[in-house]
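Every protein chain of the complex appears in place save one, which is left out.
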Amino acid sequence: MQDRLKIALLLAPALIVILVLFFGGLGVGLLRSFNYMPVIGLNDPNLDAYRSLLSSPEVYRSFGLTLYIATTSTVIATVLAVATALLLRRSFPGRAVASFLVQLNLTIPHLVGGIGILYLFSQSGSFARLAHEYAVIAKPADFPALIFDPYAIGVILTYVWKEVPFITVITLATLQALGDDHETIARTLGATWGQAFRHVLLPQIMPGVLAASAIVFAFTFGAYEIPALLGASHPQALPVIAYRSFTDADLAARPQALALAMLIALISGLMIVVYSRALRGKGRG
Amino acid sequence: MARLRRVSAVLLIIWLILPLIPLAIWSFAGVWRYPNLLPQIWSYRPWSFALSDQSGVLSSLALTAGIALAVTLISVVIGVPAGRALGLYTFRGKALVELIILAPIIVPGIAVALGLQTVFIGLGLNNTVTGVVLVHLIPTLPYMVLVMAAVFAAYDPLAEDQARSLGASPAQVFRHVTLPAVLPGIVVGAMFTFLVSWGQYILTLTIGGGRVQTLPLIMFQFVVSGRNDITGAIAMIYILPGVLILILTARHLTGRSAALTGFGR
Partner (left out) sequence: MRTLTIAALLATTLAPIAHAETGDGAALIAMPWDKIVEQARGGTVNMFMWGGSDSINQYVSGYIGGILMADYGITLNRVGITDTVEAVNVVLGEKEAGVADKGAVDMIWINGENFRTMRQGDLVWCGYTDALPNNALINWENPAIANDFGVPVDGCEVPWSKAQFAFAYDSATLTNPPKSIPDLITWIKANPGQFTYPAAPDFNGAVFVRHVFYHAAGGAENLLGPFDQAKFDAAASKTWAILNDLEPYLWREGKTYPASITALDQLFANTEVALTFNYDASQFGLAVQNGSFPETVRSYGLTDGTIGNTNYTAIPFNSPNKAAAMVLQNLLLSGAAQVEKATPAAWGAAPAIEVDRMTAQDQARFATIEQLPSVVSMQDLGKAAMPELQADWISAIEQGWIANVGQ
């Protein structure tokens, strides 16, 4: 019994902060998306905001774009990150530099990475100027449109640049905790490198990798500043139109903005399910 | 195989450094127009402007660091006990508690900040530094708890009992037994927390409302107004503290640290 009290006291401050700030904010957002806020006189809740969202082709296009950005970024980043983790596992000349740079990348804010990608890949950016220098192109418009483009290539590049090190570090930590034993046994028993990877290593790191990917997916789905900086003017990512609706002088747009926010929360909520399932699977192996 | 490793490593290193190069060059550019590969005119002007009083960059640097430090401090004080509870004990409802604490890592800040702003306006916390510190706690606290839970999962409380039985007071037990053992975890958690707060944009924009001008907000304003030279200088200043922190804490990130493998037990 005394243990339970101790546990409760240890957990209380953190739980209170998260319940009040996070769930409180989410709750108030939910209420306002129903246009229900008695404190300022909005007394009849309604589903108008959701109805107008569901009947707006603009919202569907934004949703589709955001889903595409999140999926593509996550898949590419995960694949590259596992490869990078395998690369950095063993020692080789230059490993210290590569490892340091991977960790350095973690400390660089997303916005800096986004601006760097902008300066590299825009039609008048560094790569375009290199192409012009070597007479591959004659004017900016000849260079492929990678920024402000319908395929959100610049956005995806930025996310890949930032999330690969994130997933790599987590995967490396998992690899270190696991040790080499199972793999070595498999190789001694005659398995090729590919077989050892697919049947021994991959299942072992999968829970950690999945968990990290879930975080990355949710993040890239709900992030604002990168699509705001590098995205096309139409369709825009969901968080961008949510914030734009929220800051619209027309107060009627406010419930819609919050409904969009709830939609973002819902999609990422699904990721929590994936994340916790992945973690529970971690117990095996 | 070894050659593949070397080539991939070189590509990786180049790729990781690449976006920082134009930023660095822009910070020394006086005039740099298409199609020149390097500035037509080099200049110290971006740096001298960025470091001057009128740009507000240095005071913003202090503000951003102050907020991140406050957030880190609060996260440590609140997160270490919670991590201990989750790492050392099993109890009914633990999965639910874990889910509650994890939720803010997954759910994007914008979903919460828009709703929270109304509450904060009413409480007078909107447009204040206190409000921004509070809202930064949302994405950072879970990371601290996560890391500490993993650390405590690998920690054996037996040493504490032994010290207590030898007559040590709880404060002495904490200072001489617990703290040294979990300090590496606290450092890693604090680093994550600091960096998450350091890089925050939308939360500060929504709750700070333009009055709390952290460095990413200032940098964003300069990049959208086309002042690439100043943006480059600010970007260099902006990544510096992160580099310093990394150098100071590097030894805690590598090595057999259970810190990043999630909740244990």
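Observations, loosely collected:
To keep things simple, chains are lettered A and B as they appear, and every chain counts its residues starting from 1.
Operating definition for what follows: a residue touches a chain if its C-beta (ideal position, glycine included) is under 8 Å from a C-beta of that chain, and two chains touch if they have at least 3 such contacts.
Here the structure is a predicted model, which means the values were calculated and not measured.
Which of B:Ile17, B:Leu73, B:Leu99 or B:Ala153 touches the hidden chain is settled by the complete complex: it is B:Leu73. Check A:Thr66, A:Gln123, A:Gln204 or A:Ser276 against the missing chain and you find that the one touching it is A:Gln123. The missing chain lies against chain A, touching residues 40, 58, 122-124, 139-141, 145, 148-150, 232-234, 247-249, 251. Within the entire complex, the positions of chain B that touch the omitted partner chain are 30-31, 33-35, 41, 54, 63, 65-67, 69-70, 73, 117-118, 121-122, 124, 126-130, 133, 209-211, 213, 221, 224-227, 230.
The rule we apply is simple: only the chains that are shown with their structure count from here on.
A straight line joining the Cα centres of chain A and chain B is 16 Å long. Remark: chain B residues 2, 5-6, 8-10, 12-13, 15-23, 26, 34-37, 77-79, 81-82, 84-86, 89, 91, 95, 97-116, 118-119, 122, 134-135, 137-138, 141-142, 145, 195, 198-199, 201-202, 206, 216, 219-220, 223-224, 228, 231, 235, 238-239, 242-243, 245-246, 250, 253-263 touch chain A in the complex.
In the complex of the two chains, the chain A residues touching chain B come out as 3-4, 6-7, 9-11, 13-15, 17-19, 21-32, 37, 39, 83-84, 87, 90, 92-95, 97-113, 115-120, 124-126, 128-130, 132-133, 140, 161, 165, 169-170, 173-174, 176-177, 208, 211, 214-215, 218-219, 221-225, 229, 239, 242-243, 246, 257-258, 261-262, 264-265, 268-269, 271-272, 275-276, 279, 282.
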